[in-house]
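One protein chain omitted, others in place.
Labels A, B and C are assigned to the chains in the order they are written; within every chain, residues are numbered from 1.
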Amino acid sequence: MSERTLHPANPFDSDDLEGDKLHEECGVFGILGVADAANFVALGLHALQHRGQEAGGIVSYDPDEGFNSARRFGYVRDNFTNATLMRTLPGALAIGHVRYSTSGKKGAVIRDVQPFFGEFAMGGAAIAHNGNLTNAIQLRRELIERGSIFQSSSDSECIIHLMARSMGRTIPDRMKEALRQCEGAFSIVAMTRSKLIGVRDPMGVRPLVMGRLGDAMILASETCALDIIGAEFIREIEPGEMVVISEKGVESFRPFEPRRPQPCIFEYVYFSRPDSVLGGKSVYEVRREIGRQLAREAPVDADMVCPVPDSGTPAAIGYSQESGIPFEMGIVRNQYVGRTFIEPTEQIRNMGVRLKLNVNRALIRGKRVILIDDSIVRGTTSRKIREMILEAGAAEVHFRIASPPTVWPCFFGIDTPDREQLIAARMSETEIRDYLGVDSLNYISIDGLYKALGEENGRDPKAPAYYDAVFTGDYPIAPVDMIEKGFKLKPAAE
Amino acid sequence: MSERTLHPANPFDSDDLEGDKLHEECGVFGILGVADAANFVALGLHALQHRGQEAGGIVSYDPDEGFNSARRFGYVRDNFTNATLMRTLPGALAIGHVRYSTSGKKGAVIRDVQPFFGEFAMGGAAIAHNGNLTNAIQLRRELIERGSIFQSSSDSECIIHLMARSMGRTIPDRMKEALRQCEGAFSIVAMTRSKLIGVRDPMGVRPLVMGRLGDAMILASETCALDIIGAEFIREIEPGEMVVISEKGVESFRPFEPRRPQPCIFEYVYFSRPDSVLGGKSVYEVRREIGRQLAREAPVDADMVCPVPDSGTPAAIGYSQESGIPFEMGIVRNQYVGRTFIEPTEQIRNMGVRLKLNVNRALIRGKRVILIDDSIVRGTTSRKIREMILEAGAAEVHFRIASPPTVWPCFFGIDTPDREQLIAARMSETEIRDYLGVDSLNYISIDGLYKALGEENGRDPKAPAYYDAVFTGDYPIAPVDMIEKGFKLKPAAE
Amino acid sequence: MSERTLHPANPFDSDDLEGDKLHEECGVFGILGVADAANFVALGLHALQHRGQEAGGIVSYDPDEGFNSARRFGYVRDNFTNATLMRTLPGALAIGHVRYSTSGKKGAVIRDVQPFFGEFAMGGAAIAHNGNLTNAIQLRRELIERGSIFQSSSDSECIIHLMARSMGRTIPDRMKEALRQCEGAFSIVAMTRSKLIGVRDPMGVRPLVMGRLGDAMILASETCALDIIGAEFIREIEPGEMVVISEKGVESFRPFEPRRPQPCIFEYVYFSRPDSVLGGKSVYEVRREIGRQLAREAPVDADMVCPVPDSGTPAAIGYSQESGIPFEMGIVRNQYVGRTFIEPTEQIRNMGVRLKLNVNRALIRGKRVILIDDSIVRGTTSRKIREMILEAGAAEVHFRIASPPTVWPCFFGIDTPDREQLIAARMSETEIRDYLGVDSLNYISIDGLYKALGEENGRDPKAPAYYDAVFTGDYPIAPVDMIEKGFKLKPAAE
Partner (left out) sequence: MSERTLHPANPFDSDDLEGDKLHEECGVFGILGVADAANFVALGLHALQHRGQEAGGIVSYDPDEGFNSARRFGYVRDNFTNATLMRTLPGALAIGHVRYSTSGKKGAVIRDVQPFFGEFAMGGAAIAHNGNLTNAIQLRRELIERGSIFQSSSDSECIIHLMARSMGRTIPDRMKEALRQCEGAFSIVAMTRSKLIGVRDPMGVRPLVMGRLGDAMILASETCALDIIGAEFIREIEPGEMVVISEKGVESFRPFEPRRPQPCIFEYVYFSRPDSVLGGKSVYEVRREIGRQLAREAPVDADMVCPVPDSGTPAAIGYSQESGIPFEMGIVRNQYVGRTFIEPTEQIRNMGVRLKLNVNRALIRGKRVILIDDSIVRGTTSRKIREMILEAGAAEVHFRIASPPTVWPCFFGIDTPDREQLIAARMSETEIRDYLGVDSLNYISIDGLYKALGEENGRDPKAPAYYDAVFTGDYPIAPVDMIEKGFKLKPAAE
């Protein structure tokens, strides 16, 4: 059932610019052991806002006030800065979640916003999930047949129902039992009345880190969320690990069948913030190295290297450093990005892009420009940018893309369009170059990308070090729900 | 878990005047067979607003759009008149609910607002409930142990979980099975994708009527909700009856053990609207007859009969007609009743009452006044009214109450304060008269009340025709949840 | 210029029921000498809400905080009960205003909401006005030519500009000079940093009373606004009087040419609250006496006398008392009156009326009913009520109207439709009876109305004691603005 909350439209719904990127679905944060824990969660979620802009939620627990929850559409800064609201979230233990709608369907519903809460025989628990279960439809069908009533259309809710039906005697036991039935990607932050729990699936697809601030312990999707509260990074939760944090300390469990880790490579390419450290690597430095590798793979003579702001900036710096061609701000971003304006009756060409980006006309005129972008999804924005740059009088435009062509959907927590909408699934590089109308176009090679990540020999096709299906079509786990819906895997011979 | 929705405070929370009345908990309405059914539900709920002012909800079903729902705090007129919102509720089948918070606890939660919805193996169903289950806590505890996850703190949600766990092959079958496990009062309006279902508990505590408008069939708590849409009254749903209305017509079932009907007597005294017809009797005419009976039981010489507006008006008319003493508007009601104003620093005596009522000073001065009120709960308002009337210069004030003393709580759907807050549970009539400071005070006798309802011999203590525990302490079903919480029944000998 | 504030639509805009009444434009209230004066103003305005529902405003003065103001669309109870807002209105001196839009034009503007404020060379002053200036357009034109810039489209703003341009050395002097240039009806409450000022035009068209609460002095449109704060009524401001209230006491001035007082008769018929005392007469008792006079002028044999609630109630009581025919509630009012609901696709007959009124069907069936209403303006609602009552099975319907036919517009502060919309300006009584489809119809005579007001010989056509142009077309002051716009006075011979 859909309860349409008439919330302000998602500012990105009709946004050409962001609409032409892949979207991360979620960020999670939890903290135990500090007064007014929810205020720390609000700060942590603010630092993770890039992982999900549609909605956010916080659950806190206080011995006197019990569990309390607030879930809101919109940015963390617009909701969880309200003192009256924050006072309704007392306690020293709290978790939170930001999300980008997984399905992108019209009519978002506040009941779909995490964390989810369940009252069990031994007490309540709340859970926040980053990732995607590839067998969620099957699990949901079976649970409904046995009498579970779902509050939401979110796949993540399966976990809480599996826990409710478990015979486990503690909440961590029930969570282990529940997650063993789940397939796919999950980085989870959960809480009971006294424990903060973190879990990462055996492949470790989505990130999850642990930090400390004084006596308080923190779990967060990225290290930048530790930085904002001045917390110290301790370590990553390991693939397949469950940690249970209480006043007594940190316990570590390994509830799953072990398998080879494959963290998502797109976290390095686009999702994670450049100031985060992921898998021991500075995201910024990986991206700069991608730029350098791209300069080696696809050099071109030109007057300046310009990023498509802001995500192309580190790779552009690397390309400039490697090539010696000056780095310049050829495209300027309007920092007051926002909702869609009313389109005036007289046509404004590329209006969606103009709301966010403007070409630095005086700088560009008559120049040969190398534009660095992190990825091309549908190609619509790239084309508009090229058009604006040529209108501004650029002599040549060369596109360099800091990732390989995006040709397959992700079923592990990234919101990907259907294959037919991915430009690289339908066209060759030459066709894309002609479609975009640029003087040259080059993507970094898949091996080049792995090299920038420190894999000296590039990608090992037998045992790739990262989950990279959007580039390769190699799904480490068969996505059973999607196959049931008609998705065709890459032929084995391919 | 409480998710505190920061909705505007319930206008009645700190309202001295309404706070001194008993509160009905709910009104229900459903319609099948008309385009834009939700708009009719909105009108029906508006007519039933006196049964619950805190919140309202509507669920509709359309073959193309599926189930849709909207639940809001506040008045029907302030929410379900919004065209954008109403467009999200398409279809020819819809049900709705208005509620007064059963518990009156701080921090109302939108998830507690009905109708409730559940997705079952054979499709979805929504349910709206007026009444109170006396074994809800027990049922809830058992369901949680078996793995059901409750969305709300509402007792009514038990019904939908019992249905989810039922092995019945149709939704009506599951509803029958679920309700057989429920004890207490329930008048239910429910819907599937094609059926409108009405049920009334075997005692028939809360009302439920059926009507017709062209080809459409309607279920509603009171006949005034049929009048507002111009529908024709057909009949009441009988105690213990379940009706299943579909395109094929109306089917009637008797799923429960039969027992003697005992509709709630307070519906006549205060809850139902005077223009409704209940159990074949005009509510207005019953109240006028109560006034006449009161004039016979407790005559007094005076200059005028004045109602405490608006609920005392029909009885005051009856008292005037029987006694020959003129009916006058000695107290005038402010029709813009509203929230609590900021109390100015300088004390305004009886400010809460003054926001709603004003004494017609020019009329009252030097006169002997009979004041007719429907009931006295805590006595706080009655005392303030007396004070205002004496300040205005009345020579004498005589209170006549159109119901017997209220001495016991109701556990069948009326929000009653604890016994110690009921003035008549703590004081004799003489003590109350002295506490209020009036020249005389008389309640109608319990037999007089039954006579006004047409029972020529008054109340039959062996088999009372109505549920009247608030006056008598005779509970036809033992309230097990409350007994577990420590409630003491009247000693058998009393 | 119109700055369209997208405020919630005026709930009465499309309201058939209230739309068929004449509308008062304003109520005013001021208090000096009490802490948190604005809270008292809020209460006073709440009591005067019947005089204007569209918007309200309060200005307060505090030596430390200066003048502060808040103006809002909607009811007093919905705005001036907010503690945060009220804290922005500190001080022991405050005035307020409620208004019904004079023009009824779409797109109400917050800048048109009073009180108006002006900064003069000797300090600021705020002013709230009830009434209508009949030469406002002329004044405005002249002021604009001399360089005044109007903030609003309100005619009342002329007064503050005339004051700004005056050479008077004190604000009361400037106000006298300004008002001497104004023609028409005005009851004014104004304030400087230390004074509360009240003025009433020489005819005394609109009411204005003075009261006391402890050391504080109050000015208000009606006595019911004194009652709500428990203040004592002292006296009316006399026609042509200006009072200047300060810490030193009350000074009285007579700045205008004296003329015969003619208070508005419609205040007794409909505008003022029944619990107010006006010109020394209880409004309730005048209305009851109108009912008695009507029973004498237009008797009819019937089973019951029913008011059209709520405004017809006092006259119906009088008619019942005089005729001996029982008073009954044949029509019941929904106390949750509200905005316009979405009209369902299937036609609901008389939907607008049904939202507010319902016929007490069980009572009415087969009965001969006398319906008492205070006035008929367009006749649209009366017709719908008759229709509902006949549908409910009444045997006969007799309309008795507690005022003479309304045939002329008012230019002294009542919002009247154009003449062609007044049913009595277009039809004879017989034609109206047939149009409404009732068994009989009688208005009270103009002499009968004066008799009910204590004029034993009825109306003196040479020197009528009241302003009654809506019934008679006799305008004591030529409405120059309207004549310029094309309005035709009654021929002298008529």
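Everything below uses one rule, namely that contacts are C-beta pairs under 8 Å (C-beta built on N, C-alpha and C of every residue); 3 or more make two chains touch, one makes a residue touch a chain.
Note that this is a predicted model, so its numbers are computed, not measured.
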Neighbouring shown chains of the undisplayed chain, as defined at the top: A, C
Among A:D310, A:E431 or A:E484, residue touching the chain not depicted: A:D310
Contacting the left-out chain in the complete assembly, out of C:V59, C:A94 or C:C410: C:V59
Listed residues A:R193, A:R361 or A:R378, member touching the removed chain: A:R361
Option from C:A164, C:V300 or C:L390 whose C-beta touches the chain left out: C:A164
Residue of A:A42, A:I149 or A:I171 in touch with the missing chain, whole complex considered: A:A42
Chain not shown, touching residues in chain C: 1-4, 6, 59, 66-71, 84-85, 88, 107, 111, 117-121, 124, 126, 144-145, 147-151, 160-161, 164-166
Touch residues of chain A, complete complex, unshown partner: 34-36, 39-40, 42-43, 46-47, 49-50, 53, 75-78, 80-81, 83, 86, 213-214, 216, 224, 227-230, 273-275, 277, 282, 284-285, 310, 313-314, 317, 320-321, 326-329, 332, 334-346, 348-351, 354-355, 358-363
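Everything below uses one rule, namely that only the chains that are shown with their structure count from here on.
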Overall pattern in which the protein chains touch one another (line/ring/star/complete/other): line
Intercentroid distance (Cα basis), chain C paired with chain B, Å: 36
Inter-chain centre distance, chain A versus chain B - centres from mean C-alpha coordinates, in Å: 50
Overlap residues in chain B, where contacts from two or more other chains coincide: none
